[in-house]
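Structure in structure tokens, see below.
As you look at this complex, bear in mind that one protein chain is not there, while each of the others sits in place.
Letters are used for the chains, namely A and B, taken in the order the chains are written, and counting of residues starts over at 1 for each.
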Amino acid sequence: MSSLTSTAWKNRKSPLIFALLVVCAAAAQDTPLRVPSNAVAGAPATVGTSGSGAATFYLVGPAVSLKRDVDLGKEVALSSKELQSAGRYTAVLCSSSCSSENFFVSPGKPVDLAFVVHPSRVPVGENAAISGVALTLDEYRNLVLAPSSVQFQWSTKGAPAMSHSAQARDGIAWFRTSSGKSAGPLQISAALSNDVNTRRVVQEVASIPCNLRIQGQRTPKGVLVETEPVRDCSGNPVPDGTVVTFTAKDSGGTSFVDAPVKQDVARAIILAKGSVVISAASGVAMGNELRIGGKE
Amino acid sequence: MCARVASYPQKLKLHLSVLIVLSWCMIATPWRHAFAADASPRVTLTVSQATPRQVEPLTQNAVLRDYKFAWANLAQALESNSAGAINGLFVGDASAQLVAQVNGQKKNGLSSRYENQTHKLEAVFYSPEGDILELHDTAEYDFEILDGGKSIHSEHAIVHYVVLMTPGADRWVVRQLQAVPRF
Partner (left out) sequence: MKRALPIVIVIVAVTAVLIFLGLTSVGRATGTIGIATGGALTGFSTDTSTPEKAMNNFLLDVQKRDWDRAFASAERASDAITEQSFIQDWVGSNGGLRSFSTLERYDTRPLHASDSDAQMRVRLHWATPVGPVEDVRDFHLAHRGDSWKVIWDETPPPNVPAQIVPVNYLRWDLVTGNSSDEWGSHNVDAPRVRIVSMNAVDSAEGAVVMGEVVNEDTIPAFVNVNATLLDGSGGIIDDESSFDKILHVLLPKQVSPYRVDFPHLSLSKIKNVRMDVKATLVPASSDPVIGVMNQKIDTDAQGHPVLHGELFNESGQTVNIPHVIASFYDSNGKVVWVSDGYVEKALLPQSTEAFAVEIPQSLAGKVQNFHVVVNQYSLEKS
């Protein structure tokens, strides 16, 4: 309304425009909208109107776009569902002319957490390898921007729990930590002060194989070679399926077998007659060399 | 005969004028939209305040491109009342809210316009893994609400948005778009 009068004043030298703007400003005074000043997401609210007669009420905002016939002078009720999403709303009231007001709906209290943790699998003993981000949300999944305290906690079986408290700024709190020494599931949780708790699991897996040792013996089928239990340098058995490459050199040429570890041990049969030298490798880890004498 | 000779240039001028006016009418309406589309959102991004991770130059380019694209499509969706334009650029709650708004508009015969958009983005949080980016958007645009083609509200708005973007398969997508009174 004040913008209309100021515009009219600026255009006072043009009588027609001036007159029109004055009329508009006056007309606007007849149907004011009184929008809520402290609306909260999910809470019902009302918009006040003045004047008399019929009018059309519009509300446009996040997730809502409604049109309703109303009586001037009465309050327009807005349900909790219509105001679930936090954000900027525009209320418009039209009878002979239209007037509008904007208002904000703020998020409710934080009652939920969106919790994203990376990675889902991590080798043991890696520095700053695990990170998590928690976002504070209200009941209707609006981002709660007011500062709140988030407690992160993580633990593995047989080890004491570690924790870290972070202040959520602009709805986000985060943490970072290193992976432990033992393979196994790492339980990580993020909690708000009101007992809202969300859990995630990171699988801590064995690191690269270490100290690969092999043994072998001649059988009717060929040379059966197998590893001792394959472990990483911290003693964690490598996961089943990890490939160990056996290489054999004899008078017939060179042979390779990519054999997967099964229950900690990888096995393969090498078709070799005569003396043979066998070695093994997995990733960058090399094993011992095995010499097996010849037999036809 | 003289009268016929004298009227010929006048007729020509009349024909030319009609032709020009008709051509303009034919192309004006789609061109209006074309102008609106060509006047695509202007987006700028500053990343100096991003923490704990620095926003990489490639990521900055991608975010600028995809955010601009998202808002252009948001405007198109709300003007044409077609939710298809939103797909792939908005996910999660942001997508659900926009779809609900489009459906509400369609049901009530409303539409809205966002024109002459300018967005000043500031990155305030970039996660250690680079999978969550929070931005503050100071957006300026001409906002208009129409009821069956009749304008019922128009304003030049400056709105503050808190934006959450996450990387999708081949682009950054908007997961949360929440207007706030101030940052």
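Structure notes:
Going forward, contacts are C-beta pairs under 8 Å (C-beta built on N, C-alpha and C of every residue); 3 or more make two chains touch, one makes a residue touch a chain.
As the structure is a prediction and not an experimental result, all values here were calculated from the model.
Among A:Val92, A:Leu192, A:Ile214 or A:Ile270, the one in contact with the hidden chain is A:Ile270. Residue-level contact of chain A with the missing chain is found at 114-121, 200, 205-206, 208-209, 238-245, 252-260, 262, 268-272, 282-283.
Simple rule for what comes next: only the chains that are shown with their structure count from here on.
Between chain A and chain B, the centres computed from C-alpha atoms are 27 Å apart. Interface residues of chain B facing chain A in the complex, by the touch rule stated above, are 52, 93, 96-98, 100-105, 107-110, 112, 124-125, 127-129, 131-132, 134, 143, 145, 147, 152-153, 155, 157, 159, 162, 164, 176-181. The residues of chain A lying in touch with chain B in their complex are 56, 58, 60-67, 85-88, 90, 92, 94, 98, 100, 102, 104, 106-107, 116, 118-119, 128, 131, 133, 135, 141-143, 145, 169-172, 174, 176.
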